[in-house]
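Here's the structure, in C-alpha cells; my notes come after.
One chain of protein is taken out of this complex; the other chains stay put.
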Amino acid sequence: MLRQIEGSRAIAETVALCRPEVVCAYPISPQTHIIEAVGAMVKAGTLAPCEFINVESEFAAMSVAIGASATGARAYTATASQGLLFMMEAVYNAAGLGLPIVMTLANRAIGAPINIWNDHSDAMAVRDSGWIQLFAESNQEAADLHVQAFLLAEELSVPVMVCVDGFILTHAVEGIDLLEQSFVDSFLPPYEPRQVLDTKAPVSIGAMVGPEAFEEVRYLAHLRQLDALERIPEIAQEFFEATGRESGGLVRPYRIEDAEVIVVAMGSVLGTLKDTVDERRNAGELVGVLGVTSFRPFPSEAVRNALANASQVVVLEKAFSIGAGGVLSTDIAIAMHRDETILRTVVAGLGGRAITRRSLEKVLEDASHNQLAPLTFLDLDHEAVDRERARMQATRRSGPSAENLLRDRNTVSQGAKE
Amino acid sequence: MTSQRVHFYQIGSFAVGNRLLDQEERTVQAQADRANSIDSGHRACQGCGEALGARYALDAAMRATNGQIVAVNATGCLEVFSTPYPETSWRIPWLHSLFGNAPAVATGVAAALRVKGVKDVRVVAQAGDGGTVDIGFGCLSGMFERNDDVLFICYDNQGYMNTGVQRSAATPPAARTATTEAVGPEPGNTFGQGKDLPRIAMAHNIPYVATATVADLHDLERKVERAMEIRGARYLHILVPCPLGWGSASDETIHVARLAKESGLFPVFEAEGGVIRSVSRIRRPVPVEEYLSLQRRFAHLFGAHPRPDVIARIQSMADENIARYGLFAPESAEESV
Partner (left out) sequence: MFQVRIHGRGGQGVVTAAEILSVAAFDEGRHAQAFPSFGSERTGAPVVSFCRIDDREIRTHEPVMEPDAVIIQDVTLIHQVDLFSGLSPDGYVLINTSRGFSELGFGNFFNEYRSERLMTCPATDIALEQIGRPFPNAALLGGFAALTGEITLAAIDKAVREHFVGSVGERNAAAAATAFDYVTSKAGEVARASTN
C-alpha cells in the first residue's frame, strides 16, 4: 500500500514483514527510528513471535545476532558509523561463520571529528568483511531491499548489509509503497540454516582453522559472493515481476546508451544526479549515470559493460581512502581495465555536506570539457585549508585543526554576510 | 603423610570417596553414562585445571538437563585446546565466536530458543578470566542486567595463559606474569587492583552466583545442578589452577586449588538473589605461604631475598575474606557447605 511515511518507518515495517525472530539493537543516530519502530511492534505484539533485545553496545548487538542465527533464528539489527566500527570484530565474525544476518546500515560519517551526518565511510570500512553490501537509491528501494536481503542471505549463508543514506533517506518522509504480508511470505521462505546448534545433532561451530584450510575457507566465502552476483539480479527480476518495481540488482544505468561521460555513484545522490543529467542532456551534453547497487559483491562485468563506450567515467564517492583516493574508483578502474577511458574521482558529501545540483552541474560541465582533475573534492574550501596549513607552519602549538577550521569557516561566512 | 588418617576422607582431600557413597550421591564423572561433553584427546596441558573444571561442569549441566545443553565459548585456552579443526572435543552443540562476546552470543542463543518455544534446551556460556573480567565484561554485565537465561561459567586461572601468561584483572597481587615481571622494588602484580567478579555479579541481583574450585568436584557439580534448576542469568566462578602460568607441578593442581580455598584467598560460596546462602568453610586453616610457595609465580617472595612484608599483605587479604564470608565457623568440622 502506498503511504506517505518516513524512510525508517518503511524499513521497519518491511523488516517486520520478513518475520525476524530475534532483533537486537543499540541506538545510534541516524538508525534510531528504525529500531524504535521495530521495538514498538514487538512490544505491541504485532510482530510475533520475535525477541527484541536492548543490548549494551553494538558489539553485543551483532554478537546476539550471531548467537541467534547460529541457533536457527532469523536475526536482524541496524547500526551506523561508530556503531559499525564498534561491532567490527563481530561483523567479520558473522561473515566468517557464514551466518545470514541482515543489518541496516544508516550510513554516517566516522569521527573524529565527531559528525552525525551522512557519508559512506562506515560502509567502506567493512567492505572486505565478507558481507554483501547493497546500496539503496531511494526509500522505496531501501524498504524493498530488505526482503531481497533476507532471501539472498539465507540462500547463500552470507550476511547482508542494506546501506541506506542516514538522515537523507532514513529521515525523509516520502510516498513509499509497502509490500503485503502475503507477498513477502511467498517471496521469502522460512529460514533453513545450513548449520545449527542442535542438541540432537551436535556440531562445533567456530573452531580454530590453521594454515592447512584457512585459505580454502576464505576462497569459499569468495565463491559464495560470486554466487550472489548471479542471484542478486535474478532476485531483483523476480521482485520486479511480482511488484513492478525496479529495486535491487547489481547496477542501474540511466541514459548511458550514447553517453560520453558517465557518472558512477551509490545511494541517494543518484536521484539528484539523474535530475542533473536530464538538465545537461537538455543542454546537449551526452551524459549518463551508473548507479552501483551491489557494492559487495562488486559487479565487475556489469560495470565493464555499462562503461564500455564512455570516453570519460567520473566516480562520485561519499568516502575516500585517506592518503590514496577513491575507494569505489579503485574497483571501477579494475573492472574497466581500459587505458583509453579517462577516469576521474570526485569526493563529495563528506560528513553530510549537501551535494547540490548546482555543484553536480559544474562537475558534469568540467567533465564534458575534460577539465576535471584526477581527484576532486567537491565544494572544498581550499582557502580555509591553506590558512590552517599556514597556522600549523607558523606555530608548533597550533591547536586542534578541526576546531581551528570550524572557527575559520564560521568567521569567514559571518564576515561575508555582514 | 604418616599421621594421615584414612577413614572417611581420602588423602586429606576432604572429598568423599565415591566408593563410600550411595550410588545416587556419586559424582557425575563416576557414572558410566556421563555425557563426556568434552571428550578425551584434546590438547590441554598436563594437569590443566580448566579442562578438569569444564569437563565436570558441563557433564553436570548435561545430567541436570537430560543432555539438552548448548555451549558458547569465548576465545581462550579452552577454545584452542578443544578444537583445532577438525579434531573437536565437543560432543555437545558448541559455538565459538569471539573473545569478548560470549555472554552476548549466549543471549542470542537463548533468545532464539525462546522465540522458537524450545524450553528444555539450556545455554551455558564459558570463558576464562580474561574473557570474563576484562574483554567480555561489558557483554557479561549486559547479559546479567537483562537476566537472560544463561549460565555463565568463568574458569579463572588468573591470567592470559593462552597468549603466554600475561596479567588480567583477575591476576592476584605480587604474582609474576609476563606483563608484571618479578623485577624492581615491587615485583609482580600490583596490590590494590583487580575485580571481584562474583561480588560484581551479585550486585546485578541475578538469581544465582557461586564460586567453586576443582579441589571439591562434588561441590562444583552440585552448584552446576543447582544453577540449572534456576531460570535467568546465573554465574559460576571456578578457580582452575594453571600449571604453566602458575609454575605449579602438574600433579599438584587439585592440591593448589584446595590451598587457595583453605588459606582464605579464594572464598567458596553460593548466593541466591544477591544474598549469600552458604559458605564452604575452612576445614584446616593454612597460612598463605603454604599456597604461595607451591607456585613459581610467587617464587620471588621466598628464597634468597624473601619478602615477608609482601606475604603479610597477601595474608591480610586472606584474613579479610575470612572475616567477610565467615570462613571460620565453630561447627566447621563436619559441615559440607
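In this document, chain identifiers A and B correspond to the written order of the chains, with residue numbering beginning at 1 in each.
The rule is short, and it goes like this: a contact is a pair of C-beta atoms (placed from the backbone, for glycine too) under 8 Å apart; a residue touches a chain by one contact, two chains touch by 3 or more.
Treat the numbers as computed from the prediction; the structure is a model and nothing was measured.
Enquirer: Could you tell me which shown chains are touched by the chain that is not displayed?
Expert: Per the contact definition above, the missing chain touches A.
Enquirer: Decide which residue listed in A:222, A:357 or A:407 touches the omitted chain of the complex.
Expert: Result: among the candidates, A:357 touches the missing chain.
Enquirer: With respect to the chain omitted from the figure, which of A:34, A:169 or A:347 is a touching residue?
Expert: A:169
Enquirer: Using the touch definition up top, pick the residue from A:148, A:268, A:294 or A:329 that touches the left-out chain.
Expert: Checking the options A:148, A:268, A:294 or A:329, the one contacting the hidden chain is A:268.
Enquirer: Touching the absent chain: which residues on chain A qualify?
Expert: Touch with the absent chain occurs at residues 4, 6, 29-30, 116-118, 138, 165-169, 171-175, 268-272, 274-275, 352, 354-358, 417.
Throughout what follows, only the chains that are shown with their structure count from here on.
Enquirer: Along chain B, where are the residues that touch chain A in the complex?
Expert: Residues 67-70, 72-73, 79-80, 83-86, 88, 90-98, 100-101, 104-117, 121, 138-139, 141-142, 145-146 of chain B touch chain A in their complex.
Enquirer: Under the definition above, what is the set of chain A residues touching chain B in their complex?
Expert: Those residues of chain A that touch chain B are 21-22, 24, 49-51, 53-57, 59-61, 63-73, 75, 89-90, 93, 97, 197-199, 202-210, 213.
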